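Of the protein chains in this complex, one is absent; all others appear in place.
Coming up: subunit A.
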Amino acid sequence: MSAVQTTSPTPDDTRRRGPLAEVLLSLLRSGTFLTGFAIVMFWVACALFGEHFAPYDPLADDIINALAPPSAEHWFGTDQIGRDVFSRVIVGSRDILTVAPLATLLATVAGTALGLLTGYFRGLVDDVVSRILEAFMAIPVVIVALLAIVALGTSKTTVIVVIGLSFAPIIARTVRSAVLAERELDYVAAAQLRHESAVHTMFVEILPNVIPPILVETTVRLGYAIFAVATLSFMGFGIQPPSPDWGLSISNNYGMIGGGFWWTVLFDALAIASLVIGVNLAADGVHGALND
């Protein structure tokens, strides 16, 4: 074919930023996200380096100073066996910040795979898998956790697996609805007209386009996972002593509230709340940035 046409098309606007850069930019402009991110980063820093700047060893007891109220020496007071509450709150972020993100990661990977499968194949696969997932979602996390712990014994791995698998159906449901919408687009028909395999179509063609809802769902789930870990630890099925974990500390000390020793519980509770709020604020920001 001869080059008869004088038209020399150029990209519309080559200076336009990529989608990733645009999302990052809009995250940096979002006060909600930045606030949430700052709170989360504070606790991440505590988890990583807390032992270096905690004033006391969080595990060192000091019976003589037991149940001392907050003071200049012990900012958050001490607990029943004289451990410094401030140091324990700082270092106590470590376990929850390992277990909850790993559980969320597991939920995301499993949920995404299930969502792609049910959304792409529809029909019988969808009916069977979706019903099973729904049944699974109907059982409370705590009951599943109890059963699993009886069967597997208490360990961080058990907690990760239990929370991860309980959250997977919820993520699967979000991914499935996004995949159902994508599947109707013509690029999927174009892939079929190239005899692409189902795996290629699901993971190379569709998956990149459903990343935004997955990202939003994951950040939201992380907030719930933190809450779930704290709950399990409080009930004694989660993180085990001697960790200074927040949920565990509350569980050990909540009997003290009646005696007026509120500081043994309040600061751990505030720590959990602030982390959950921080994660939720960040999730809100991510949601806003991706849906602009």
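Some points to look at:
The rule we apply is simple: a residue touches a chain if its C-beta (ideal position, glycine included) is under 8 Å from a C-beta of that chain, and two chains touch if they have at least 3 such contacts; residues count from 1.
In this section, contacts and distances are computed from a predicted model.
Between the listed names "Acyl-CoA dehydrogenase", "Peptide/nickel transport system ATP-binding protein", "NADH-quinone oxidoreductase subunit K" or "Outer membrane lipoprotein-sorting protein", the UniProt record for the complex's undisplayed chain reads "Peptide/nickel transport system ATP-binding protein". Within the full complex, the residue among A:98, A:209 or A:274 touching the omitted chain is A:209. Panel shows subunit A; residues 1, 3-14, 16, 18-19, 185-187, 189-190, 192-196, 205, 208-209 of it touch the chain omitted from the view.
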